[in-house]
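The complex appears here without one of its protein chains, the remainder shown in place.
Residue numbering begins at 1 within each chain, and the chains themselves are lettered A and B in the order written.
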Amino acid sequence: MFRNLTLTILMVMSLMVVSAWAKNVSITGAGATFPYPIYSKWFSEFQKIHPDAQIDYQSIGSGGGIRQFAEGTIDFGATDAPMTDEQNAKVSALHIPTVMGAVVVTYNLKGVATGLKLTGSIVADIFLGKITKWNDPKILEINPGLKLPDLAIMVAHRSDGSGTTGIFTDYLVKVSASWKEKVGHGTAVNWPAGLGGKGNEGVTGLVKQTPGSIGYVELIYAENNKLPYATIKNKAGIFVDPSMKSVSAAAAASLKTMPEDFRISITDAESKDAYPISGFTYLLVHPKMEGAKGKTLVKFLEWAISDGQKYAEELFYAPLPKEMIGKVEKSIKSIQVK
Amino acid sequence: MRREIYRFDRYFYFFLKGVAICLPLLLIGIGGFLLNASLPSIHQFGFDFLGTKIWDPARDNYGILAFVFGTLISSLIAILIAAPLSIFTALFLTEVASRRLQKSASFIIEMLAAIPSVVYGLWGIYVLAPFLRVYVEPFLGKTLGFLPLFQGPSYGVGMLAAGIILSIMIIPTITAVTKEVFLSIPNSYREAAMALGATRWEVIKMAVIKTGSAGILGAVILGLGRALGETMAVTMVIGNRSDISISLFAPGQSMSSVIANEYSEATSSLHISALLEIGLVLFLITFFINSLARVFVWRASLRGSTR
Partner (left out) sequence: MSSLSEQMEHTFRLRNLKSYCMLAMIVLAFVVSALPLFAVFAHIIKLGFSALNFDFFTKLPAPVGESGGGLANALLGTAILVGIASVIGIPWGVSIGIYLSEYGKSKTASVVRFCVDMLVSIPSIVVGLFIYELIVIPMKGFSANAGGVALSILMIPTIARTTEEILKLIPAHVREAGLGLGIPRWKVTLFIIVRGSLMPISTGVILAISRVAGETAPLLFTALSSRFWFDGFNKPIASLSVQIFNYAISPFEDWQSQAWGGALLLVLFVFVVNLSVRILLLRTNTSKGKQI
């Protein structure tokens, strides 16, 4: 019996040696779930061009990306909420924006497959637990055409530290005074109502499974799962659908004030075409890197902001504004590889 | 010459002892590490940490009352369901079933313990939660809705789902220990009761349950200990919401599930420290509960062995 066991162990080990022999540059990254679909696509496309570049990405949440990057347990991080100065003090990470996306308010309501309209303050009230029924007068008022049932609203939010939450709460703070006072913004907040799901995946799963639910996820998660999402009233007073165009419009409005390190919020943007809950998503990399890992990562970043951008649209993300790309390139060039 | 042969004996002994002593060191290491890592949070919050229910990472303010509540209530539901079922199942195995049936029946119950937690979680999300949401919770709401326990919208996932999953997971633990306790009761007790003209149930009640009561209590406490520390299945069905609600339909959050959800992603050092302090509290609670269970089971088995 023991002999068999040892034999199996030996076999497994020899297998490991063989597989480790094939010299790959393996890079580990982790973080935001928001851009996971496009990163996953990028890494597999990039490997087709550079077969030895094995980049693994685990979607554990933006909070996780920031934390594990700061702890040094991963080679690069990813987040949708830029690091705060305090978080960045120790590691001084470079923020490389990769794409933009929209956080949509998705829902599961029989008979209302499309066309739900919401305003920022209503969304805030729902997530505060103040509006608890779908046929609340405030919702009925702006949705005269819809038959909204007398059904309890089940709120779904993130249970992990999340950049999607960062973007969403950043928006709610801007549009609702009571949200600002009671909850505030951040990658993880003290939710006054609802169920928690892990990752964009988890929230989508919850919404999909629970009739009467409402949640906030990255656009592609709603699209992929054929979940409807609401149009949101922007700062100019117009109800806007989340799309590549409306996200780009939000970014365009912020180009003038773009800081050198790209850490900017584009929620509740001024433009009349802008979707109000939009955001950049970033990769976090060290300004100084070593050896093959560094070279491969820089190569990847350059590819991502140029050739990689064409994959954005089919996955419902918005590519970086053309005006920005030069700046980002410069930032990538500033990475020192020894 | 004689000593030469036996010298190796001492090395052997010291080797074994050395290896064995690593274990207490490991336990102390884990406890010490948790204590050390949670010091910032202990300094900051003191005993309020245990007594407040605000868990607000955005403002770096932490209290774990809601999680303690979630852990206790879900475990309590589990015990309420599992304890009577397990005790009766143990009776079935030791007193009612024929020897042949007993073997396969025990195997079935043991298999319940062998199924991994994550599989129970998967089953909980896709089978149990929808079942609760569509059938059980509306029914309970209609019939027992006057009790605050059964009010509110039915989500499926929540305290009740977590309690039920936990009860399935601890049935084998309680059953196995109770079974051992019953088996250790000498047959003469049963024969004495029978000789008094007792019916079969009376024999069981007088000779088996009464005699084994300390052991049964120990088994239940052991089951409680297992329920308190369970992570994956609970995280998957409890709803992950840090609040205290009387309704069993409401979502909650347990101590272990909050660690699983937030630990690898907490960014502020106080947040990390607070999560580690939850680990410390969990460690201490399970330590205490299991010591307690040990005392009871040990007493029961002592009585059994003095036949």
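Basically, a contact is a pair of C-beta atoms (placed from the backbone, for glycine too) under 8 Å apart; a residue touches a chain by one contact, two chains touch by 3 or more.
Just so we're clear, the structure is a prediction, and the values are computed from it rather than from any experiment.
In the complete assembly, the contact with the undisplayed chain comes from A:44, out of A:44, A:135 or A:306. The hidden chain makes contact, of the residues A:71, A:307 or A:323, with A:71. With the whole complex as reference, residues 1-2, 5, 8-9, 12-13, 15-16, 19-20, 24, 26, 28, 30, 36-37, 40-41, 43-44, 54, 56-58, 60, 71-74, 197-199, 201-202, 204-205, 208, 220-221, 224-225, 315 of chain A touch the missing chain.
Residues of chain B that touch the chain left out of the display are 5-6, 8-9, 11-13, 15-17, 19-24, 26-27, 29-30, 33-34, 37, 84-86, 88-89, 91-93, 95-97, 105, 107-112, 114-123, 125-127, 168, 171, 175, 199-202, 204, 222, 225-226, 228-232, 236, 256, 259-260, 263-264, 276, 279, 282-283, 286-287, 290-291, 294.
One rule holds in what follows: only the chains that are shown with their structure count from here on.
Separation between the centroids of chain A and chain B, computed from CA atoms only, is 37 Å.
Per the touch definition, chain A reaches chain B in the complex via residues 60-68, 70, 87, 152, 154, 159-162, 169, 183-191, 193-198, 205-206, 209-210, 212. Residues of chain B touching chain A in their complex: 54-59, 125, 129-130, 133, 153, 155-158, 235, 239-242, 251, 253, 261-262, 264-268, 271-272.
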